[in-house]
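Omission of a single protein chain aside, the complex is shown with its protein chains in their original locations.
Moving on, here comes chain A:
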Amino acid sequence: MSSDGEEEFEFEFEDDDEGFDPEADSAGESISDAEAFDIMSPTLEEPPEKKPYDVNYRVRTMQEIMDMQTKEVKKVQSLLEVPADTAATLLRYYAWNSEKLQEQFWNDPTAALVSAGLSPPSSPSTSTQPLPSPLASPRPFECPICCMDYTKEQTATQTLALGCGHRFCRGCWTEYVVGKITTEGESGRIQCMESGCSRIVRAEPIDELVTSDVSKKYHNLLNQAFVSDAPSLRWCPHPGCEHIIECSQAPQKMLNQLVPTVTCRCGNDLCFGCGYPASHRPVICRIVKLWEKKCADDSETANWLQANTKECTKCQSTIEKNGGCNHMTCKKCKWEFCWVCMGPWSEHGTAWYQCNRFDEKSGSDNRDHQAKSRQSLERYLHYFNRWANHEHSAKLDADFYKSTQKKMEQMQSSANMSWIEVQFAKQAVDTVIAARITLKWSYCMAFYLKRNNMTELFEDNQRDLERAVETLGYSLEQNIGDVGAIAKLRQEVTNQSAYVQKRHDILMDDTLRGYLEHRWEFTV
């Protein structure tokens, strides 16, 4: 789909009072559905003001999506003066870009209709009536698919031809259409059964041919196609959730500057830009994709092998390094060489345990290549280990909540604290988990960032947040002591939690603003 088409695709919902209002929107909506204790928690703040890197969005239900389509269809129906079914088929063909459709239609109505698989204006779209010829002859009709014969009377009721005139029996049509819908998952592009005929079977005859179950499936598929055709819509990727996010502020071309994290009504985050089923802030979608590919790629294993095993430069047999000594002797040919630079050990003279040959000219291409490959692997592992460490910690979320829940109950009973008073612990866990997700992605970001002053500042912010998180995490793991200790712990956790929140905001705010200010340079 062309990128300029995306802007034109917008649904107006001006008929309700909840249009796009930044304050009333995203934050309000997600908070209203959050867990009860967040609502009652004493520290709940006003929804934060909208930052320049945040996007407005709405969470839609399937019903609303269907209403959107109906509305678009009605609009086109009256503008082009065509039946609703025709308008819908046209819109589907033009991927719901009604401006492009109108332009093409007014330019050449016949061409627009025919290319969408519809009958030209003059001919009927479907006909159940026997065609004048050759069916006018007294000879009975034979369905070309099943070869069954139909009398003239039966032909009128038991056979069907689309506007193209290719006639088949209803039994064959039904079998064909049901197969397309249920096994191939097709909906808006089901064509006439005749070979080479591109006439589309529209919704009206389909609903008439199939059972209500299949018809339901067909309309679901049409709705799915509508959502995937629309750049401003995206399904919530979380299992069991049937909501759709609508956001017109994050088109493809903006994704180099924005990380459009949104929160669905099911309570989960997702990236509107790429559909990632969680927040991947502060990293932009493109870099996330590269990172995931890199992590999944076997090429890293190949790199590891290359870095940890080498070939003897003389006899090519594989040598694996296991000790720390760089003075290697090939078991096979007894050739002695330096592990780091692969040069002959004899050239190292008296510098037995130090290799200073990295920048020497005599290093062959092969030596440079191997040294580089090791270095790049070490670099990758540095970031990957930290990324994976936070990923792993975040996976233990449920356990963390459970053990905190226990402590909260303990505090209520042993220190006689109220339910509200112990909520600080749960909020601290929320804070740690959110910060870990950001830290995790910050390592992916750092891996791809070019080394420069900006990157150093980024890594300072990253380090500060990491330290704050580790301190808070440690406090949360402490055992519950007596009343006095609990009061002290509460104070500590509350303070540390506020500090983590602050460091988190700083990292996020600075990084996301950095995209808008074109401060980040990536090496990919």
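The rule is short, and it goes like this: a residue touches a chain if its C-beta (ideal position, glycine included) is under 8 Å from a C-beta of that chain, and two chains touch if they have at least 3 such contacts; residues count from 1.
We adopt the following convention: contacts and distances are computed from a predicted model.
Protein name for the hidden chain, per its UniProt entry and selected from "E2 ubiquitin-conjugating enzyme", "2-oxoisovalerate dehydrogenase subunit alpha", "Anaphase-promoting complex subunit 11" or "DNA primase large subunit C-terminal domain-containing protein": "E2 ubiquitin-conjugating enzyme". When the whole complex is considered, the residue among A:Val114, A:Ile145 or A:Leu381 that touches the unshown chain is A:Ile145. Of A:Phe141, A:Tyr176 or A:Trp387, it is A:Tyr176 that touches the chain left out of the display.
Against the chain not displayed here, chain A makes contact via residues 144-148, 166, 168, 172, 175-176, 179, 193-197.
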